[in-house]
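My structure is below; once you've seen it, I'll send some questions.
Shown here: the complex without one of its protein chains, the others still in place.
Labels A and B are assigned to the chains in the order they are written; within every chain, residues are numbered from 1.
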Amino acid sequence: MVEKKEEDNTQKISTLLEDLLLLERYIKDLFTFFPLPVCFVSPLGVIFEVNPAFEKAIGYTSYEIVGRPIENFFEKEKMEAMTKEILKSGNIEAREISFFAKEGKKINVSVFGQTRKNEQGETTGFFLGFFDLTNIKKTESDLQNTQIALLNMLEDIEESRKRAEEEKNKTEAIISNFTDGILVFNESNKISLVNPQAEKFFGVSNKSMAGKSILELSVFPELEPIVNLVGTEIKGISRKELSIRDSLILEVSSIPILKEEEKIGSLIIIHDITREKMIEKMKTEFVSLAAHQLRTPLSAIKWTLRMLLDGDLGEITSEQRDFIEKTYVSNERMITLINDLLNVTRIEEGRYLYKPVSSDIAPIIQFVINSYKDEYARKKIKLDFEAPKKPLPKVSIDVEKIKLAIQNFLDNALKYTPAGGEVSIFLKNISIKKEIQLGVKDNGVGVPKNQQDRMFNKFFRAANVLGIDTEGSGLGLFITKNIIEAHGGKIWFESEEGKGSTFYFSLPAKEEFTEFLEEF
Amino acid sequence: MGEEINEEIVKELMKIKGEARGVHLKNDGDFVLKEKGKEGIEKLERELEKLGCPIKYGEINQFDFYPAGMRIVSLLAIKKTFGWPNEKIEELGTYAMQVSWIIKLFAKYFFSIERTFKEASKIWSKYFTIGEIEVGDYDLSKKYAVLKLKNFNLHPVYCRCLKGVLLGVVRMIVKSEEITCEETECFFRKGNDHKFLIKW
Partner (left out) sequence: MSKKILLVEDEEILINILSKKLTKEGYEVAIARNGQEGLESMRKDKPDLVLLDVVIPKMSGFEVMEEMNKDEKLRKISVIIVSNSGQPVELDRAKKLGAKDWLIKTDFDPQEVVEKVRNNFK
């Protein structure tokens, strides 16, 4: 019986031993695995046990650590205080402290502590665990730096934004206050900006125009003239005049906005030229008035001198004749100038009116040529007219004015060809173009290349002829151009300095015979 | 008794009455492993086989009870195999204290000196089925204590080991850099019991 009991006991002991071993192994495995440093510290502050992670973190073996006071490895005062606190309150969490690993390496850690009590409730010691804050601290530091950098960037951005805002405000202020009207179209040819002046010109509000294309704008009757003028799409740079109401004359410029060769929008600038036009009108009126006023005295001088020369006021000596003749010629020149000026003002005021009649041009040309025969002969310049062989179609012309044009050509050829030169006139029918072309060719002084583009300007006289003929008014070609263009014709010339010039004009030919009088 | 060890002595030692917990033997193995590595263990185990007391340190169950004499065999074998002086045995004892599971389980006693001394005999009984420990004279202010060990006369080598052990224990409960332990009386030196004077 006793043996059985002993056997049982032995069995029980065996079982207990086994369990103990298993338990111990489990605890050991857990402790070994635990990746964070943990130690067990006696209430006196002596380290009883450490796990492998602790050994690794501190760099000492457990043999070197166990039995040593915990303050040895941490900041002394801080750890003493922490130990007191843990023993008092039972636990601490996330306290920061530095510990000193082997070779004095200082590491920032966050400490957790928890006491153990026995059955009697007495504290038998505490667990202390920590984790390395180095990375966290570094991340924190990095974050802070990044934050500062971001703040700086934000400040810079804010600065830039403010400046951009200021610029924008400035630009807006400029555009709003711009005395010209501005319409801006974006890449899809819709309105993106209308400034106050433009609104005023057309009496249409910015809001009602915003985002509309040119075509859509045509629903506004006030904008019709602009729409027509500009066309459906603004391609190149153009400038046109527009009259809106009697009192407002506008100059409309359309300009494509380019960014590196690509069109990103268009701009229409509307400039009020009412005043300029008015001033021009006043100028013309003044010239007209002055010329008219000058005519009478000049005529009076002409008649008086004539009478003197004709001997109606008594005999005159040859010396007196000489002087009086020169004065007469000078006066005639002034009268011509005045007449030219008046013609110019009439052209500008639209009063240079034409009475077109269907005519044969050849006899008219011949008539004018005949009237110049003497003068050409006097200067010993050969004058040739090559009349066409076949009859030419009629042209609808104001005969008097066309005569003036032909006279101007012959006048210039005569003036600017030296003695002994040649002038030839040819008349052609360019049936493909339905035109009649007249050319007057001379071998005179010609026109320098750099002066050629201004030949038809008012009062323009080429530099190279100022020495030859100081008397020209510079209005001849201007008037001639006006006459030819009013007939629907074209005027042009070819010239080479020192070699000569050929002046041309063309007139549209009429195929049928129609005659009409234009009364005004 | 000398430090020698042979088969006969082993047999004698194994006859000693009394048992000690396996933890001691395990600690021996751990110390040797730490100091001499795997080869050391192998060497030691071979020696033990030769002596007729084959101990496999890896198979020791620290919770189990083993013949008290076996520990002595282990200690002597270790001394012989590696030629370690007695100081090294002391070191072994201190080491044992430090890494012993007993410490962990009985850490509850080690939170104050008084407590430790009070419970000293209880602690002893966990380790051994023979012998008693008694706290004699002690003065905390003067920083000394005397511990008496009775009825534990196994082998002088044990005394050295115990010295180390006591040193280790006191270290746990006292914060001092200067802890000393001396055997002031020893049975093997014509004393009645073993007395250890611990100063700190």
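By our rule, contacts are C-beta pairs under 8 Å (C-beta built on N, C-alpha and C of every residue); 3 or more make two chains touch, one makes a residue touch a chain.
Note that this is a predicted model, so its numbers are computed, not measured.
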The chain left out of view makes contact with A
In the complete assembly, which of A:30, A:313 or A:466 touches the absent chain?
A:313
In the full complex, which of A:184, A:227, A:335 or A:404 touches the chain missing from this view?
A:335
Touch criterion as defined above, residue of A:94, A:300, A:377 or A:430 at the omitted chain
A:300
Subunit A, residues in touch with the chain not shown (by the definition above):
295-296, 299-300, 302-304, 306-307, 310, 312-313, 335, 339, 355
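To be clear about the criterion, only the chains that are shown with their structure count from here on.
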Centre-to-centre distance between subunit B and subunit A (centres being mean Cα positions), rounded to whole Å
100
Can you tell me which positions in subunit B touch subunit A when the two form their complex?
34, 61-64, 94-95, 97-99, 101, 103-104, 107-112, 168, 171-175
Could you please specify the touching residues of subunit A with respect to subunit B in the complex?
17, 20-21, 24, 40, 42-46, 48-49, 62-63, 66-67, 69, 116, 118, 122-125
